[in-house]
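Below is one structure, written out as structure tokens; the observations come after it.
One chain of protein is taken out of this complex; the other chains stay put.
Up next is subunit A:
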Amino acid sequence: MSKTDVLIIGGGLIGCATALHLARAGASVRLVEAGDINAGASGQNAGSLHFQMERRFLENGAALADQAARIIALNRLAIDEWRGLEVDLGVDLHVSQKGGLMVAETPEQVALLEAKSRREISGGLATQLLDGDAARALCPALGPDVLAASYLADEGHADPRALTPAFAHAAAEAGAVISTRQHVLSITRRSPGGFDVAAKKGDEMETLQADQIFVAAGAWTPAVCALANLHIPLFPVALLMNATERTGPILPQLIQHVGRRLSMKQAYAGNVIIGGGWPSRLAQRPDGGFDLNARASIIPLSRSGNLRAAIDIVPQIGALNLIRSWTGVTTISADQLPIAGAVSRVPGFYVAAGGSAFTLGPTFARLIARVMGGERVEALDVLSPDRFNHLNSFMG
């Protein structure tokens, strides 16, 4: 039997980074991952570091955009977090923060950019509005259809395949015990406090005792929380990514689109990575519901639509070969904002999932570790799981 201060369920970016911060703070930490470290969304994503307000927050009306504006404070913390990450972890993560351009092609989209950057500037984010020519001066690969762009100097990208393993390695060095291919199968509350967790590795069952539990299981978070008799309104989302062959340097910045689904960057190796929220199809279980353990499948119209958007904005992309498309599964909450913090109806139970947690994951981890250490962290208020407390009022 293992007995630790904290048990973390899930070895993606959020779990591994939180393990590091808790271990550094002196807690005894056990992390259990059902598959391999970084095998979930954290290793499948686009690697964008985007700090401008996201397109998905702008297309659904003012109320949501208002809430999203409250995320700006977290984005500002994340900018600093990323600037220090390679030094802190002592690893080359191919972090590139050479700026990001969110482009517009129509007058309506330009108006959206203007409204967006007003919100950002009032939130303390130094976005700059550029006309098409000024945007092309910064990024000559942009095509003639770009009418305007909002520019944020801190944006960029990093290597998702490097980040989470680096956190896992540092966490282990700081004393966290990490096990992979071990599934959490049950969670029992002890009285007066703490938890007994049963986890299975191969044919072996292990009981893990911990004072605190942190669920960082990405799209699987609702299933893990159900083991503790809790509803958490997170829904799986399957997305598409594409990579071109390597080419010489053409795109120093992160490129996004305010009115179309598009994110684009050139990775360190020279491949252009193209995504931006185009759907893939989640696998179905024969008995109904989604099968998160099977690969999502590519929707051909998503792929052609994604590549069309990329070529419209950077025409040179049209001359490159597509060498790879893949799908990844992440999760979105009922109100689109991430969920991160203490579940106060179950003392000692914490959760973080949802949202753009490549960009924000390292920051969530740092803040959650402080909350778990007993500190009050105001920046996380807007993300509190307690905003969905009503869903648990019949859960006994």
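Odds and ends about this structure:
As a convention for this text, a residue touches a chain if its C-beta (ideal position, glycine included) is under 8 Å from a C-beta of that chain, and two chains touch if they have at least 3 such contacts; residues count from 1.
In this section, contacts and distances are computed from a predicted model.
Considering only "Sarcosine oxidase subunit alpha", "C-type cytochrome", "ABC transporter ATP-binding protein" or "Polysulfide reductase", the record for the omitted chain gives "Sarcosine oxidase subunit alpha", by its UniProt protein name.
Only one residue in the set A:E108, A:E173 or A:E245 touches the chain that does not appear here, and it is A:E245.
If you put the hidden chain back, the residue from A:A111, A:A226, A:L301 or A:I323 that touches it is A:I323.
The chain not shown here touches subunit A at positions 245-246, 268-269, 320-321, 323-324.
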